[in-house]
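Structure first, then comments.
Only one protein chain is missing from this complex, and each of the others stays in its spot.
Moving on to subunit A:
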């Protein structure tokens, strides 16, 4: 949270409407996203109560569990959810492109990948738990379930895991995505309420953001976006309806519960699609496609794993895979931060504020400056940049620039409010710099010490060689009947 965001929030309060904190969209938005709004029964860890799901804003599919404490009904729900989600997910696995990699085997990558939008972070966690509670079930043996249920479980687990990856857009939580693009006039805690957040970003005509957000806090007008339901609704509407179903499990009783849940889900359904419209209106950042490519690669690998018949994901990561995963997350975080700054001057401004970046006008250039003698004589153009930013870069620091890809320079020193830079990368191979590769006097440039250089992955032992300090080699997972019999109260 920087002074820039703080200022944007103050402005939002004054203007009565949320203020942009980016100039472009930093997440991928699918042409045909799947919106998924799950509800959980209060007090239970992962008992689904119902869900609204679908890719067509006009035709949501409502799934209902008339008695969430009943194991069979829960698995029936999982089966129905699989009917909606699996064809959508598997549809993307069919069209692939061949990627030629320098110095490696060419491989296949899906042309596009599924994108499931959920309202908030707890919905992501609930998706993970739903995955956990279904992926070990079996289609044969004791308590058999429909074969689609364990498969759904593995996919939900995959999506929930992937959602921890910074920059991934496979399972975004919409409140987080909106919050990354707009600053509201309320606290971050209150932004977790989807209706209130959208009230600030897009207040209805004749209303300011604060009024809209305040109205959105009334659960009777705007039911919570789940997975937790409004306790008042539970006590006054849902409990009697479930009791009626217990007494007489007729289709009328189910219909009554479905009607009740529809009232809770439909407002959020509309908000989700409104959020999609708002996000779609933002121009996409130039590195978003690169990150989506990484998502597509990850998705393709998981499609292949499933096709190969790999076992369901372990209950807990082993030591080596946990360490590898953590290192991967850290790399993704660092790279995501840098990419956003390079894509977006308003994000870069955060670094200019702290002195890790600066922008200014070129006041002088010496494009044909050389260093060294004889064979080691190298082209090292010099430029001078005038800036008003509070630069905090020591001489010798390597800097990059969002203006030119592959361009690199080194800070030489400061004089009279000007910074002297030596260009070290991106001039081409010729004796003189390639045209346009050295900034010319009068040009506005931006440089930063943030660089998204390739980072090799951490050196970790193979899982078979896990040292005893970390529990030794993990036991291999062998599915057995115990998994299927896991108690479900």
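Basically, contacts are C-beta pairs under 8 Å (C-beta built on N, C-alpha and C of every residue); 3 or more make two chains touch, one makes a residue touch a chain; residues count from 1.
The rule we apply is simple: contacts and distances are computed from a predicted model.
> Name the chain not shown, per its UniProt record: "Secreted protein", "ABC transporter permease", "Septum site-determining protein MinD" or "Stage III sporulation protein AC"?
Going by its UniProt entry, the chain not pictured is "Secreted protein".
> For the chain left out of this view, which of A:30, A:120, A:148 or A:229 touches it?
In the complete complex, the chain left out is touched by residue A:229.
> With respect to the chain omitted from the figure, which of A:132, A:256 or A:384 is a touching residue?
A:132
> Out of A:259, A:280 or A:315, which is the one that touches the chain we can't see?
In the full complex, the listed residue that touches the missing chain is A:315.
> Looking at A:207, A:278, A:346 or A:398, which residue reaches the missing chain?
A:346
> Spell out, residue by residue, where the missing chain touches subunit A.
On the side of subunit A, residues 1-11, 13-14, 20, 23, 41-46, 125, 129, 132-133, 185-190, 210, 217, 219, 229-232, 234-235, 239, 315-316, 345-346, 349, 352-353, 388-390, 486-489 touch the unshown chain.
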